[in-house]
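A single protein chain has been omitted from the complex, and every remaining protein chain is retained in its original position.
Chain nomenclature is as follows: A, B, C, D and E, assigned in order of appearance, with residue numbering initiated at 1 for each chain independently.
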Amino acid sequence: MERRGGRRSDELRAVRIQRGYTKHAEGSVLVEFGDTRVLCTASVEEKVPAFLKDRNQGWVTAEYGMLPRATSTRTDREAARGKQTGRTQEIQRLIGRSLRAVTDLARLGARTIQIDCDVIQADGGTRTAAITGAFIALHDAVSRLLLGRTIAESPILDYVAAVSVGMHGGIAMLDLDYAEDAACDVDMNVVMTGSGAFVEVQGTAEGRPFTRTDMDGLVDLAERGIRELIARQRTALRAV
Amino acid sequence: MERRGGRRSDELRAVRIQRGYTKHAEGSVLVEFGDTRVLCTASVEEKVPAFLKDRNQGWVTAEYGMLPRATSTRTDREAARGKQTGRTQEIQRLIGRSLRAVTDLARLGARTIQIDCDVIQADGGTRTAAITGAFIALHDAVSRLLLGRTIAESPILDYVAAVSVGMHGGIAMLDLDYAEDAACDVDMNVVMTGSGAFVEVQGTAEGRPFTRTDMDGLVDLAERGIRELIARQRTALRAV
Amino acid sequence: MERRGGRRSDELRAVRIQRGYTKHAEGSVLVEFGDTRVLCTASVEEKVPAFLKDRNQGWVTAEYGMLPRATSTRTDREAARGKQTGRTQEIQRLIGRSLRAVTDLARLGARTIQIDCDVIQADGGTRTAAITGAFIALHDAVSRLLLGRTIAESPILDYVAAVSVGMHGGIAMLDLDYAEDAACDVDMNVVMTGSGAFVEVQGTAEGRPFTRTDMDGLVDLAERGIRELIARQRTALRAV
Amino acid sequence: MERRGGRRSDELRAVRIQRGYTKHAEGSVLVEFGDTRVLCTASVEEKVPAFLKDRNQGWVTAEYGMLPRATSTRTDREAARGKQTGRTQEIQRLIGRSLRAVTDLARLGARTIQIDCDVIQADGGTRTAAITGAFIALHDAVSRLLLGRTIAESPILDYVAAVSVGMHGGIAMLDLDYAEDAACDVDMNVVMTGSGAFVEVQGTAEGRPFTRTDMDGLVDLAERGIRELIARQRTALRAV
Amino acid sequence: MERRGGRRSDELRAVRIQRGYTKHAEGSVLVEFGDTRVLCTASVEEKVPAFLKDRNQGWVTAEYGMLPRATSTRTDREAARGKQTGRTQEIQRLIGRSLRAVTDLARLGARTIQIDCDVIQADGGTRTAAITGAFIALHDAVSRLLLGRTIAESPILDYVAAVSVGMHGGIAMLDLDYAEDAACDVDMNVVMTGSGAFVEVQGTAEGRPFTRTDMDGLVDLAERGIRELIARQRTALRAV
Partner (left out) sequence: MERRGGRRSDELRAVRIQRGYTKHAEGSVLVEFGDTRVLCTASVEEKVPAFLKDRNQGWVTAEYGMLPRATSTRTDREAARGKQTGRTQEIQRLIGRSLRAVTDLARLGARTIQIDCDVIQADGGTRTAAITGAFIALHDAVSRLLLGRTIAESPILDYVAAVSVGMHGGIAMLDLDYAEDAACDVDMNVVMTGSGAFVEVQGTAEGRPFTRTDMDGLVDLAERGIRELIARQRTALRAV
């Protein structure tokens, strides 16, 4: 399978991270993985969910949405249909878990950082782009809390980023676009920290089940891809 | 009241119209009125609503949404709350009516153009920016239908654009930003065509009721503003 | 266009205002504009919405409904469908705003007057009849608060009433019934106070957009109609 | 327990049946049992529910609602809350069953008569008043079908009416108003036909369970009450 | 009509009551009436509904559900459809009322016993089986409260059980299975206490209305059936 733009099987799409993309949010990042564009905002709210009342710790949670015409044919607006799909809920739970895995919730204090990931344009990998961008939005919101001395010490313990990998005709491929994702037999999303530990590994056989060898190859490839994404995150954060 | 950036009372904010903003939609426009940014897409669907079945005409309809952190403090996601607010429904009905007023639905044929207006960043006037941008998105979708010879003659009969005006301390002001809108006693949204006829005039007393003289002054100002907006639309469309 | 019953173009339909129509509500008014009949009740509740907590002022809000067979063909019951239409929400917001425009919410004290407007029979102009009748229901509820010395001074600052006007074949017509409303090119709802100031002006082109001259003529006609409606309100209130 | 207005324990409240109360519905009846007022309309629809497709028979079904301020303190509007209570659903199922028990659905042909019972003012016995009034509305809608020769033979096989009875301090009482209903230990609703057969008998112990003797006394009283209600129905129908 | 297994018209189906069926609930009973199997659990919650706040009494309430394939053809899952049917709500209200009729809510103290009745397999009489089993689950939960000295005196004042009866071809039949229920002209559910007083009597004509004599015969039969069910409840409770 020839990849668009002659991309190698182990090559990421063009990654772009724009900080301060909108003006109201405490953190606001437009992340692009090729033609996939996700706006990630972080909002600080001085309250915690009921289940954390009087627990002296904070919370990080996420919501995910897709503009109706982010996709190749129009998708019904969830607000108009009156409920979020199972897919939406699965993704927003994943984003929240991934960010909490690198956050010291006690250091955050009794406040919530609400992440919103809204897909402006979709071309595969929206959830992995969302996690990668949301980390930067979270970071920027935390920086503002540190700057305003609302908190004394950063609750962010490590970097976190995510990538998709898949098997196509026996070849493991990194960072699938929509057409590749549809063609692959196996689809895996991996979330990994800066120190190389895993937060999530979700491998799914879309067609034929996959072997242990397939899985090992996919995880290797995802590890390399995420290291590279984290390098881009570092660069983006250096750029003040 | 000093306006931000020293703007005169009869001056529009900086207007920017970017066509082809996203790749999937038949028409895709990012419109900016100052810090208000709305993504307007037009999607062509080869079907009509049930009430137009066998009537040999098309339909233009609109949906409106706001990203949760488009606003200064986060607004609950309508998809998560499970329903659209009255305000959202009022706005999307207004956008649809405004576009249909300049569209010959018979010429469109038995198809629907679905407009989506999603507010990326809000700073007052989101509905007027949405109408102004949606017209361009509609135009681009129609051009594609003409180009593909799906339809023979353009169903677009005239330009249409919209602006807000308000009274503050006895002064009529054009194109209110959020802070101005909150401070005004009267708020009026006007939708007008290229030939200077009105599609909608909605004046609301937020505080004190307004006189007939106030109203006349506001409509005058809106007319001048919309003529200028339509000039910008013409420029944007010339730029292929 | 011949009007039903030989009505002149600038003539209201028969207006009837019955106070004390039902026994439980603090204010209960059946208002009729021709065959349109709306039951308007005002209920006093000793609490305020959350956004007014500790603000030492009251609130006036409205809900609107239509009995399923108020209309010529049966309309689905909103309670059975599980949600209110956009039209319903638009109307109930309009009724609430109109009444608040003539109410001093501070004088009302920390309580809510909840207006319910339920259409028993519909024949055009249900929202304007509702506003006109709701004002009387509000007045009666306030009188009871004054009588019981719950409040010291009336929070009602002025009368308020509403009427629809429309253009048909170049002629401006007052107080449209359903058939006229369907035939008109322009439909305008105007809400005005006893002192002749406007609370709302909502003009909509149903077919062809309207000129500034059309608009001026419609507003003139609406002004005259509302003055007459307010005279009827005065008569109704004198009748103890 | 002294009854309001010196009513005897076996005496109905004042019953009033007004036909043709609103103009659009095929049958439209305002029924009053004392201060309880229910508007019952019958709408003919030329279709049947899916489960009767190709069965060559009709259907009679009912919906029930209560205006928010029909009650002594305001009740939340079901359309605003987005769902009907269990009580509402129980009542509308009961009304539908009661009317179907005296209707030959085959004779009705493949059409639905949709009954709507909306409580304008509530003072106990709304469901029994609704059934009693709905029968007349159904009758009027059927008369129109016969008159228009849409159907050849009346599908109405018998009269049907309903009344509530209750035990208070060992005394059986007929046609309870709201205060009596709240004070009773046992509450029974009985639906009976013109020929004296039962469609529904629903006895409920609100406080202490009731004996077989109590039950027999209550049913006796209900029978006498319903015979009287059916006499009123006959009178109402004679009045053209 | 020959009954399945040669059952006599006045004979119950095989009744089986298994206590302690699941491990988490304070009371957990699987009740079987022939092939109808209902799992009834009682959960003690140390709170009361809002309307009982500061009233120094408890509450007993019930919810009812049916597994999708408890029935002969699959029934849509209510959680997936997003609302409970009217039938479900009617049944859960009946179960709650039946249990409260034999409970001294003041003795229960400010706590709620939440009953859940879930139908594992349905073959007619699910609501009567549910009431009969729920009483045992309630009893077991109360015993645990007494044992733990949370309450001093049992709030349970009497036994309660329920059975269905019906008329088929002029014959009264006890404890209808699904096929019998579908074939009967009259269907009656009776809820009775250990002392022979009635909590609920609900007779419904499915086809032809029923006479007073029919009703008397059905109630007689139900009385005998419930006495037998209460004997089974006593046996089940003796078995510790």
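Going forward, a residue touches a chain if its C-beta (ideal position, glycine included) is under 8 Å from a C-beta of that chain, and two chains touch if they have at least 3 such contacts.
Bear in mind the structure is a predicted one, so any value in this text is a computation, not a measurement.
Shown chains touched by the undisplayed chain in the intact complex: A, E.
Screening A:151, A:215 or A:237 for touch with the missing chain picks out A:215.
Touching the missing chain, out of A:6, A:49, A:86 or A:169, is residue A:86. Among A:52, A:80 or A:205, only A:205 touches the chain left out of the display. Contact with the chain not shown here comes from a single listed residue; of E:53, E:77 or E:234, that residue is E:77. Listed by residue number, the positions of chain E touching the unshown chain are 22-25, 28, 35, 37, 39, 41, 43, 45, 63, 65, 67-74, 77-80, 82-84, 88, 114, 116, 118, 120-122. Listed here are the chain A residues that touch the chain not shown: 83, 85-87, 89-90, 92-93, 97, 101-102, 192-193, 195-205, 208-212, 215, 219, 223.
In this text, only the chains that are shown with their structure count from here on.
Distance from the centre of chain B peaks at E, each centre being the average of the chain's Cα atoms. Averaging Cα coordinates per chain places chain C and chain E 51 Å apart.
In this assembly, the C-alpha centroid of chain D lies 28 Å from the C-alpha centroid of chain E. Residues of chain B in contact with at least two other chains: 83. Contacts between chains trace an open chain of neighbours here, each touching only the next in line. Each chain pair that touches appears in this list: A-B, B-C, C-D, D-E.
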